[in-house]
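A single protein chain has been removed from this complex, and every other one stays in its place.
Labels run A, B and C following the written order; every chain starts at residue 1.
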Amino acid sequence: MIKVQTEDFDVGVELKTLMARAKGVGGIVTFTGIVREWSGESSSGDPASGRRQLAAMTLEHYPGMTERQLADIEAEAVRRWPIEASLIIHRYGRLEPGANIVLVITASAHRQAAFEANEFLVDWLKTKAPFWKLEAGPQGQAWVEAKASDDAAADKWGMKPTKRSAAE
Amino acid sequence: MIKVQTEDFDVGVELKTLMARAKGVGGIVTFTGIVREWSGESSSGDPASGRRQLAAMTLEHYPGMTERQLADIEAEAVRRWPIEASLIIHRYGRLEPGANIVLVITASAHRQAAFEANEFLVDWLKTKAPFWKLEAGPQGQAWVEAKASDDAAADKWGMKPTKRSAAE
Amino acid sequence: MLRAMKLVYFAWLRERVGKAGETLNPPANVTTVGALLEWLKGQGGGYAEALKDLSAVRVAVNQEYAGPEATVGANDEVALFPPVTGG
Partner (left out) sequence: MLRAMKLVYFAWLRERVGKAGETLNPPANVTTVGALLEWLKGQGGGYAEALKDLSAVRVAVNQEYAGPEATVGANDEVALFPPVTGG
């Protein structure tokens, strides 16, 4: 199941709902993505490192294509792993530090499948789902740049490239 | 933080508590282990496959050593990965199908670290934490046997063997 | 021949082009994504600014990712946007 929404979600409630329709699962893996207080790679909060404090983040998306891409990704995960139930929620709009951005739940009889499918989905959300983050802080606004490390993470799953540059 | 308890836990509540003390995290991975309705490898529920329906499972543990091992495992995960906060809850006593058994939460600025640390902890809980499962069903009671696949999963993390047979 | 296509723009591409979307009628020789981008770039102004580095531009045709050789035609929805940063 997929949901694209501005509203917050409650992980506990979503887990209970999913478990009610996933009989026989042995392991449930959940990934929650949160708006960080500092942009950049480190979380130490050291302002000298050139990272920027965030006041808020605004997520823009491509209505229609987003739902399509999320449904495709979820279907691909179900094809690849013995997943009994799954859920992807992705928020858009204005979000403050500490707010939930994304929730991915994968439930399986086998914990390894639940872990792998979850990581697969998160890697692909980062590189395939049409969302764009605009960060706002004391220094102004800036669009978040895509990370090469995210592309590398997605590449390891061996799917066809979907993010071809228009310059190729 | 570790907890060994008979009481159930609420994943949503535990996540909120953990997030309150983990500022700056970008990703939280949660593993929930559930009592399955059928013992064995498949979850299809096909009674012809030789698997057994479960009425209940009773978890025995080694008080003292359990807490020690869980604390050691958690400390090792924090040494290996940039984890901002973590939680392990393991229940014992009588549990019915669908009940929560174990909860592992890992929070990090980096999703890859949160995923890896979580899988590491779960693999080690399966092979190192002194718990034993007694399954009860229509056919009587039986102690669950350790799985070679769990040992293999734990081995991949390259820690010193802790489960040496007394016959070595 | 009427070749109306719906163009949509996102993130800084939307900001640089100066609008979220529009309906355009490119010339008949514009039959691929690559040709469409070159034609758009030639319209100058915000288009030239938005498309000056095509390595930073991603394209979806009818909501599926598409490379420069993909065909485009009448009634297609063509989206231009930077590399995505969701999740």
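What we mean here is this: contacts are C-beta pairs under 8 Å (C-beta built on N, C-alpha and C of every residue); 3 or more make two chains touch, one makes a residue touch a chain.
Note that the structure is a prediction, hence the values are computed from the model and not measured.
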Counting the whole assembly, list the visible chains that the omitted chain makes contact with. B
Consider the whole complex, including the chain that is not shown, and state which of B:V13, B:A75 or B:A146 touches that chain. B:A146
Residues of chain B (touch criterion as defined above) contacting the omitted chain: 33, 59-62, 64-65, 68-69, 90, 101-102, 122, 125-134, 143-146, 150, 162-168
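Note that in this section only the chains that are shown with their structure count from here on.
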Please name the chain that ends up farthest from chain C once chain centres are defined by their CA atoms averaged. B
Using mean CA coordinates as chain centres, what's the gap between chain A and chain C in Å? 26
If you average the Cα atoms of chain B and of chain C to get two centres, how far apart are those centres in Å? 50
Which residues of chain B are in contact with two or more other chains? none
What are the residue numbers in chain C that touch two or more other chains? none
